[in-house]
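All protein chains but one are shown in place.
On to subunit A.
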Amino acid sequence: MNLSRRENLTGRIFLLVLVVVTLLPFVSMLSAALQPRGTVPSGLAWPSDPQWGNFADAFTVANMGALLRSSLLIVAGVVPVSVLIATMAGFGLGQLRVPGGRIVFGLLLLGLTLPFEAVVTPLYYQMQDLGLLNTRWAIILPLIGLYMPFAVFWMRAHFSNVPVELSEAARVDGSSTWQLFWRVQVPLAKPAIASLTILMFLWTWNQFLLAIVLVDDPAKRTMAGALGAFQGQWGTDLVLLCAGSLLILTPTLIVFLIFQRQFIKALIQGSLKG
């Protein structure tokens, strides 16, 4: 008993240290963001007169309203479509077990470890040929494709575990495959779909490489891509840069805090299955 209590204490201390180390960069950024503009802040010092107005300045300077709109448009273009077609494919592969499904699945697995860098150059020329370069479509379309390996893998894993008898019972009732999908299978798949949606929202919001390669105008990029441009422009104004970064990462934190249960579960299962 004594031993395990001591073990408990060491464990708690270790965790506490880890928590502090994890939070330090955020705290340090906040302390810099609150210093008066034009000063050179030092590592971590609570400002005597916190300048909360810096956040408003960063919001204006970074044109944050337009950035938010752009990111939301990209998310709206990527996430619903990806989730829908991945759910359909997962249903086809995991539940209907279409002939040749194994080959399709094998091809998708190929993409699971693929670094985006490996396809970004041809994607640039492909988008150029389609006349989509420097539009949001140049980010939206490739992202949908690039998400398919994980998303289909994820949904297929769910649908393989749904007993086939369920589909057969619905068949006896005379419903078509389409009805079966929407009325029986999709409602059952809600938790898996919800997790997938959250993951895809974050991945899209945070997507950087495609944004900087395929779109020149920061106002048409994802949040992360816009932040890259913001750093290039305001890299020397540390106060503003920190305030801007905090503003840009806040939405991800909010989404995470609201959905953290599903999110943590999704990430753990997602990586275990992957």
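Structure notes:
We take it that a residue touches a chain if its C-beta (ideal position, glycine included) is under 8 Å from a C-beta of that chain, and two chains touch if they have at least 3 such contacts; residues count from 1.
Keep in mind that, in the parts below, contacts and distances are computed from a predicted model.
Hidden from the displayed complex is a chain whose UniProt protein name, among "ATP phosphoribosyltransferase", "Peptidase C39-like domain-containing protein", "Transcriptional regulator" or "Sugar ABC transporter permease", is "Sugar ABC transporter permease".
Residue A:L96 is the one among A:L96, A:V162 or A:A219 that touches the chain missing from this view. Across A:L34, A:A62, A:V152 or A:A170, the single residue that touches the chain missing here is A:V152.
From the options A:P25, A:G106 or A:G174, the residue with contact to the unseen chain in the full assembly is A:P25. In the full complex, the hidden chain is touched by subunit A at residues 4, 7-8, 10-12, 14-15, 18-19, 21-26, 28-29, 32, 40-44, 85-86, 88-89, 91-93, 96-99, 101, 104, 107-108, 111, 113-126, 141-142, 144-146, 148-149, 151-152, 176-178, 181, 202, 205-206, 208-209, 212-213, 223-224, 227-228, 231, 238, 241-242, 245, 248-249, 252-253, 255-257, 260, 263-264, 267-268, 271-272, 274.
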